[in-house]
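First up is the structure itself, then whatever we jot down about it.
A single protein chain has been removed from this complex, and every other one stays in its place.
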Amino acid sequence: MFGLYIARSVPAQPAPFLCYLFRMTGVRLFRFLALFFAGLLLAGFLPAFADDPSSRPTIRVGILAPLSGPFASGGSSFLEAATLAVEQANEGGGILGRRVELVVADSQGRVETAKSEAMRLISREKVFAIVGAYLSEETIGAIEAATAARKILIVPVAATAEITDGVSRDYPRYRYVFRVGYSIPQWAAMMGEFLRQRGVKTYAFVGASIRWNRELAGALKKTLAGSGILPVYEAFYSPRNPAFEPVAVAAAAAAPDFLVLGDPGKNSVVFVKRIREGGSKVPILSVGGSLGDARVVASLPLSGPLYVQAAAWMGTSEAATRYVTAFEKRFGYSPVGYSDTLPHDAMTVLLSAIRAAGRLDTDSVISALEKGAFPGVAGTYRFDASHQATWGPGSPDLHGTVIQWEKDGARIVFPRR
Amino acid sequence: MKKSGPFRHGKFPGVLAAGAGVLLLLPLAGIDAFLLNVLTLGFLVAVYTGSWDIVGGVAGQISLGHALFFGAATYACALLTSLAGWPFPLAAVAALLLATAAGAAVGALSAPLKGPFVALLTLALGEGAHEFFLGQTFFSPKGAYSWGGEGGIPVLLGGPSISPWTAYYAALAFLVLCTWLMLRIARSEEGLIWTAVSGSELSARASGVDVLRYKRRAFMVAAALAGAAGVGFAAFVGRATADDFSLELSFQAATFAAVGGRGTIVGPVLSALLLHSLLQGTGIPPAGRVLLYALALLLTLRFFPGGVAGTLRDRVRSRRMVAPGKGENR
Partner (left out) sequence: MPGSSFPGADAPGDTAVNPLAQVLVDGIFTGASYALMAAGLALILGVVKVVNLSHGAFFTLGAYVAYVLDSRGVGNPLAAVFMAAVIAFAFGVFLGKSFINPVRSHSFSVAVGSLGFAILFEQAAQMLWGPHPLSIDLGAPLAVVDGVTLRRWGVISFLVSLGLVGGLSHLLSRPLGLPLKLIAEDEEIAGSVGMDVEKIRYLTFGAASAVAAVAGALLAPAMAITPTMGRVPLILSLIVVIASGMEKVWNLFFLAVGLGLLSNVSAYLLAPSWSYVLLLAVICLLLVLRPSGLATVGPSRDY
């Protein structure tokens, strides 16, 4: 009788194993399932009891980036660029005679997952240092885990001041954190310098209604106020369901000399489409990201000038050209100059610092990072007192670049040669 | 109404006790800090999912905005400790009260609504809260940067930091206590009324039940428990972000509960713990993890349409109906 009941709720010709599975009665089936899942759990947990991987002669470096979900785009270019850096280091004979091994973790865009995965990299995978994360909330979670375990964390992209604030506020606890990417004030300074050079008098800022975009807008306003350049329009659209058209209409109607787009994601791509559709030819400066992707820009109307700010581009230096060529060869598309270049340099700087320190010892490497100068794709990296790389228009080396998209490719327009 | 199934007898609680025993002893077996972390989070996620089942399963009000209560609690803890300087225990109590109040409000708003409209209202409220807090920034006392939005707000515990072991056992005790509480509520007179209301509002009303009041209370209880999970989360993770209100988190509660068995309490709690531990604790590459999750959902629900525990319970019940005897009178 029970068998008949089961037969009704199961497809006509199940596989023999499933037949057996479903002929089991209630409690037996439950026990089987409990054992099955317990077994799965155990199998997953077995690595916890495995051998200590740090006994093998490699240098293990962890990568923490969002590899699934809405930010997978930035996270995957992060991983690709870091992989390239590691491969290049290994081709050059490794570091301190050892091969470099990359261990990958997916931060999934959440603070507790980033913290958890950082702990996995440290306690289970026994990495020497971590490069990550991508979003500011992930990075903060990673900082807590890394500093508690006294492991170096190199931050490539997340720009909020909170990240390096810990270093100046509580040096003994947070001295392990170094940021290779530019901070928000530095970002604003570099973009501001470009706008000044263009002779801009008024500008508009359009970004997403998220914290760091608002901070960036504020920093840009502050930086440009000194030169008498004023914003005539500022708007932050909803990050989930943006209303692009009214913002495009209002921004165009305010007639700024330049329009700054603060969102590095796909929303900026759609915004460019909207504003050009409406007929406006206002010059646009993007903070980079998706608008640095040649394949995307190929589909955009270039009825008005489109500029993209980046950490480095093909042609800004020999190192940059070599990097772009290698990236294109390895991955089949051109890097966008932000979510790939900075992680590449973060990895390069870390490995160079290990080499400079001469030993695989955290304190020595921190010392090397604090004192040394490390060449990367975007320039030579030096860190200030709060472990922030010295980016800026006044910096001898790290000043970023701005390219202009044209029909046949990108042209470097900043800094002027 | 008698409690049904083998759950009443020694076998099932025995299995549960054995599981709890394993979890008690696991840290002593020498697992690493990472696993401790994953399991502690898993206990909190399990309470959160169980709290969804109170309103979504037992009371039948499918809520797609359960993260609202969770986020309200984490945000309250963060804001009160970081910006207002309150000691954490006080902030925790306030957060719990806030979450419960939010539950009462949502319950009151959704009580006159039926089925999909409850789902829509809760979805809209959750999404609205998420969007609102994503754009709300609060200046940190240190200046130079702001708290809030996607970056989040820190939660200050004050005093010495909690060791991972303490956190683990505290979360485990919390899970056991809350599960016991939820089971008691579900099987209490109140809980049975909720089940009746979820089955047929018309009949319940005809029997003289104040449907609106009971629907409200279900939401309140569920919100209180979700808030408690939120407080635990805030204390453990140390940060509240706008994503604590996110739709993804709301959907996660409903999804884990569906896999476990909507309405069974134990099903959602166990499935949440298992799924969280399996997906986050085994270091599977991201593509594999997502595929595993999706396939687990599809396959489990395909062969256990009422969730694992739900389908088993239904099968046992129907078996007893089909073959009466051994003292069962129906």
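Letters are used for the chains, namely A and B, taken in the order the chains are written, and counting of residues starts over at 1 for each.
Convention: a contact is a pair of C-beta atoms (placed from the backbone, for glycine too) under 8 Å apart; a residue touches a chain by one contact, two chains touch by 3 or more.
The structure presented is a predicted model; accordingly, all values stated were derived computationally and were not measured.
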Sole residue of B:A104, B:L247 or B:I284 that reaches the chain not shown, by the stated touch rule: B:L247
Chain not shown: contacting residue from A:D170, A:E277 or A:D384: A:E277
Selected residue (touches chain absent from view) among B:L177, B:L291 or B:V322: B:L291
Touching residues on chain B - with respect to the absent chain: 62, 109, 112-117, 119-121, 123-125, 127-128, 131-132, 135, 200-202, 247, 251, 254-255, 258-259, 262, 287, 290-291, 293-298, 301-302, 305-307
Chain A residues touching the omitted chain (full complex): 9, 11, 68-70, 72-73, 75-77, 202, 209, 230-238, 240-243, 245-247, 249-250, 252-255, 265-267, 269-270, 273, 277-282, 290, 293, 295-296, 299-301
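Please note the rule applied: only the chains that are shown with their structure count from here on.
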Residues of chain B that touch chain A when the two form their complex: 6, 11-12, 15, 19, 30-35, 37-38, 41, 127, 130-131, 134-135, 137, 140, 142, 144-146, 148-152, 233, 237-239, 241, 243, 274, 277-278, 280-287, 289-290, 303, 305, 308, 312, 315-316, 318-319, 322-323
Chain A - residues contacting chain B, complex: 1-2, 5-6, 9-10, 18, 22, 25-27, 29-31, 33-34, 37, 40-41, 43-45, 47-49, 67-68, 104, 106, 108-113, 115-116, 119-120, 122-125, 135-137, 140-141, 144, 149, 160-162, 165, 169, 209-212, 214-215, 236, 238-240
